[in-house]
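Only one protein chain is missing from this complex, and each of the others stays in its spot.
Chain nomenclature is as follows: A, B and C, assigned in order of appearance, with residue numbering initiated at 1 for each chain independently.
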Amino acid sequence: MAGLSVALIGTGMMGRLQSLALATLPSFFPDLPAVRRKVVVDVTEELAKRGAQQFGYDEWAVDWKKIIARSDIDVVNIVTPNDSHRPIAEFAMSQGKHVLCEKPLALSARDAREMAEQSRRSKGTHMVGFNYRRCPAVLEAKKLIEEGAIGEILGFRALYLQDWAMPDGTPWSWRFGAKEAGSGALGDIGSHALDYALFLVGEIESVSAAAKTIVTKRPRSGAANFAAASKGGTAPTPLPGSNEMIPVDVDDVAVSLIRFTNGALGTLEASRFAWGHKNDLSFEISGSKGALAFRWERSNELHYYSAADRNDVQGYRVIMCGPAQPSGELFWPIPGLGTAYYETQVLQAGTFVKAIVEGRKPDTDFAHGYRIQEIMETMLASAQSRQWTPVSYSLHH
Amino acid sequence: MAGLSVALIGTGMMGRLQSLALATLPSFFPDLPAVRRKVVVDVTEELAKRGAQQFGYDEWAVDWKKIIARSDIDVVNIVTPNDSHRPIAEFAMSQGKHVLCEKPLALSARDAREMAEQSRRSKGTHMVGFNYRRCPAVLEAKKLIEEGAIGEILGFRALYLQDWAMPDGTPWSWRFGAKEAGSGALGDIGSHALDYALFLVGEIESVSAAAKTIVTKRPRSGAANFAAASKGGTAPTPLPGSNEMIPVDVDDVAVSLIRFTNGALGTLEASRFAWGHKNDLSFEISGSKGALAFRWERSNELHYYSAADRNDVQGYRVIMCGPAQPSGELFWPIPGLGTAYYETQVLQAGTFVKAIVEGRKPDTDFAHGYRIQEIMETMLASAQSRQWTPVSYSLHH
Amino acid sequence: MAGLSVALIGTGMMGRLQSLALATLPSFFPDLPAVRRKVVVDVTEELAKRGAQQFGYDEWAVDWKKIIARSDIDVVNIVTPNDSHRPIAEFAMSQGKHVLCEKPLALSARDAREMAEQSRRSKGTHMVGFNYRRCPAVLEAKKLIEEGAIGEILGFRALYLQDWAMPDGTPWSWRFGAKEAGSGALGDIGSHALDYALFLVGEIESVSAAAKTIVTKRPRSGAANFAAASKGGTAPTPLPGSNEMIPVDVDDVAVSLIRFTNGALGTLEASRFAWGHKNDLSFEISGSKGALAFRWERSNELHYYSAADRNDVQGYRVIMCGPAQPSGELFWPIPGLGTAYYETQVLQAGTFVKAIVEGRKPDTDFAHGYRIQEIMETMLASAQSRQWTPVSYSLHH
Partner (left out) sequence: MAGLSVALIGTGMMGRLQSLALATLPSFFPDLPAVRRKVVVDVTEELAKRGAQQFGYDEWAVDWKKIIARSDIDVVNIVTPNDSHRPIAEFAMSQGKHVLCEKPLALSARDAREMAEQSRRSKGTHMVGFNYRRCPAVLEAKKLIEEGAIGEILGFRALYLQDWAMPDGTPWSWRFGAKEAGSGALGDIGSHALDYALFLVGEIESVSAAAKTIVTKRPRSGAANFAAASKGGTAPTPLPGSNEMIPVDVDDVAVSLIRFTNGALGTLEASRFAWGHKNDLSFEISGSKGALAFRWERSNELHYYSAADRNDVQGYRVIMCGPAQPSGELFWPIPGLGTAYYETQVLQAGTFVKAIVEGRKPDTDFAHGYRIQEIMETMLASAQSRQWTPVSYSLHH
């Protein structure tokens, strides 16, 4: 296959990270075709130009349709706020392009289902960016589960905890609006925890959830982004004249009980209101013969307990991951040098391009993105109805 | 007040621990009246005698009624399986005795309510043994919450995880029978996690729970106790001829969502099927200004996050507890020497005797024991009905 | 053997702890003879009386010689400042008594050697109180080393770090005087780390050390004890009129390189000036096939790494100690309830009484106490001469 040319739609944090991954892909996947960073698109010329310069793209533009339609563009990377995922992805699919879209796939299960259906009908490779499952420690967990190292899965617990939204004065941003984001903590971060559930445990039968908006209004501000909020325990100063308050209509916190089809019981918690947790995505899986635990903030470590160890020396092993773990061999020659966020983006980009080359569906295809969305919507419905609610997919494989 | 004489009913693990506490009480509470270890009662003469010898009691006996009725017995310590708590406690109260009863208070909310009602009508001090709240690190958490150090409480998570019941061959014991124990993991260990919820967060409005029995039959055996199970990854050898299998009709695992009356959302998990967790009682409490976390297996440590710290040096503090924490000053002169299970028993005994001396209700009185029982029963009912269920107390203070 | 009657000399922290151990010994060692807490001795009637009452002794007195000489006293527990260890122990041995003496054994190697020589000539059991080696996690480490689980020992590192002496205003106490204590951090706490070295690794060939006094004068005060210092980051208020400053002539910090006779290289550090470490005694032992690590502040855990584990699941195992570990079966029926300082004192008392009953030398006999003293003196000599210095014992077994 000749090289691939990419259009990047969006220049925020994820735009930067995906560009870093593309810029360094040949070092980790030397056999993949060359990927050319061709055009950056953003809402203003200035943003787009700056993105092109910093991220190493040849051109910049503001009209995403025009760019996507270009015959010299093969791949569309969608890293915009959630409400634009569907229109951009649908247009890109209609043009026969490969698409890598940030999670969550859409604003609603219905939107996601229609995207997944279009994906099924379209040529090209369409993938959702669940990068956290690419981490070598997580892949090792997957491998051990498949080997039967922990036996039958009995229990699952996943937390994704952050605290950047805590300061009252943290300004409103699209992540706080249902129209723009679909849901709050659940979609933004809980979707990754759900991805772990499906990846590591299996299908979900039903859920009982609760959700809550803790800060119900936030000041409008130009500085409403992660970085500004995280720079201080105190909120970023709102812009002059910005004492307008905008309602927050998404969940700040969501918790759910989960029954898996294989009988395991689980819990899931997503919160932007957990002081002391910055990007604390974690899981623990209890099986009949052992257990596995992982915490993103210590992303080099997989914790593994084997009941097959001699009784007096059983204990959770702290495995420092490296070349002995799946995908770890692509990176540094000894464990402990560290694979963190950047490295998961490299692996995601590699997985995506490989799927393009091989012409097959990636593991986190749009159908998968739809499933995640359906489960999240079921959780929020359960939080409303206050009942256990079965998960029912309306897209059939 | 002259000295108090104690009858200990039961010689298992808790009998031993409460006796250690009584034997050493004057070293920690020199101002309390002397407590005489008078009589040990168990189901056989042999057990009772051995208990008396090892735990330092003057006498032993097999008829608890006769002993409790004796005028020279002031205090009755009930450390028997759950199904005998009610008859023994009721008789002791009818005789005007002070009673310290192990948790859970009873087999059902109804039983517990009647015990609490009798307690209200009876003279004497009646307390339930929720020892884990006595730990200095937990008391420090309580103090910080009351001071407002973490602001308004937003979230709560408590886990009590063990793995001693995991080996399939672990023999049946009373902890696996509904008739004997009332419930399984929930009552046995989850009750302590619930105690933390009430102690640290406040009243519970409603719950949505799930529960599961994982191993549904277990071999009858003479060796069915904690110690035997924990000595090996493999189960203790059942006694000869013991291939009879007895059904397990209580929960091995219970999980619940919790809505507190103050608006906080919480989760609680109790499991005897969590490999890698031996006696892992933990909580985390998220507030608007900080957070607190504690884990029993590292009982010397309280973790505290303050959002008031300067932004670049905010982080969970690992406070090594000692004389600077409440009740810690009674023990060792520097932090880090360690206060563990024994020390909580000493503090429980001291609290109990102090309440007797002062003629007031202890914090974990029978009404409190009833509340815990009612909440647990509501959780199990919710697990059946698959609906959020309000907690409704039928005992009024 | 009939029962043993004990005279306790000293009523400080260690007096209390050893008394707790004696009070509860039958619960853990039911087959040992009864131990009667007979007389408490301290420098004032008031202290002695209070000790007797709180620790459960029959009598109190101020004249230790008279008490030790009594024919109804079998055992002498010496828990006084270091400078009185030798006279009391020598007199007790001369009277044919069993002696349990706090560490360090003496003020100097010469003193310790003479005590050890007298011990060899005397009947009775004489033991030094190195309680930290009794911890089940440490005993498990010993067992694994003896089994060859970590192969040949290559490296050793031990730290004993505290911070109670840090506040400048911490008043002078006997622990700061060479005449009273012999040495400072080295003897007070480093001796325990050295005990680990001898217990777990083996004999020491030579050392290169450095030592330092950081705060060279301290205010005289009546409140000069651990407890007072640890209650605050700020120093305890000196008593009125106590602006007299007393020189500190012992080490606040001591560090040493160690060459073991088996070829292993090691380091040892003892400090009372390590903010953030309260009673942080730790070791790590690296072998050719694995490694072991322990930290007192998490005394329930032994960390064990086995290079025999499958490559991708190698990792330090966090073993939560309990009944599966040596001596752990004497305590609580499941791991994780916690064995801390009190429990080591129980095990020490049990070891001592067993040695008396069996008429054999305990592992930490006076000859062992001498060896520790000789090594410490060699370290301080090396710190003076700035040269590697061989350890040479002048007492031959």
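Following the convention adopted for this analysis, contacts are C-beta pairs under 8 Å (C-beta built on N, C-alpha and C of every residue); 3 or more make two chains touch, one makes a residue touch a chain.
Predicted model, so just to flag it, every value in this text is computed and none were measured.
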Identified contact with the non-displayed chain, of B:Q54, B:S299 or B:Q314: B:Q314
Which of C:L4, C:V255 or C:L302 contacts the chain that the document leaves out: C:V255
Residue touching the undisplayed chain, where the options are B:I246, B:A324, B:V357 or B:L395: B:A324
Residues in chain B touching the chain absent from view: 140, 143-144, 149, 301-304, 306, 309, 311-320, 324-325
Absent chain, residues of chain C that touch it: 150, 154-155, 157, 166-167, 208-210, 212, 214, 231-234, 253, 255-257, 259, 263, 265, 267, 269, 271, 273-276, 286-291, 293, 303, 305, 307-311, 314-316, 386-388
For chain A, the residues touching the chain missing from this view: 13, 16-17, 19-20, 23-24, 26-27, 30, 50, 53-56, 162, 164, 225-227, 230-232, 277-280, 296-300, 320, 322-324, 329, 332-343
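Keep in mind that, in the parts below, only the chains that are shown with their structure count from here on.
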Cα-superposition angle relating the copies chain C and chain A, to nearest 5°: 180
Most centrally placed chain - per-chain CA mean versus overall CA mean: B
Computed distance of Cα centres, chain B from chain A, in Å: 41
Whole-Å separation of chain centres (CA-atom averages), chain B against chain C: 34
Touching two or more other chains - residue numbers and ranges from chain A: 303, 309, 311, 314-316
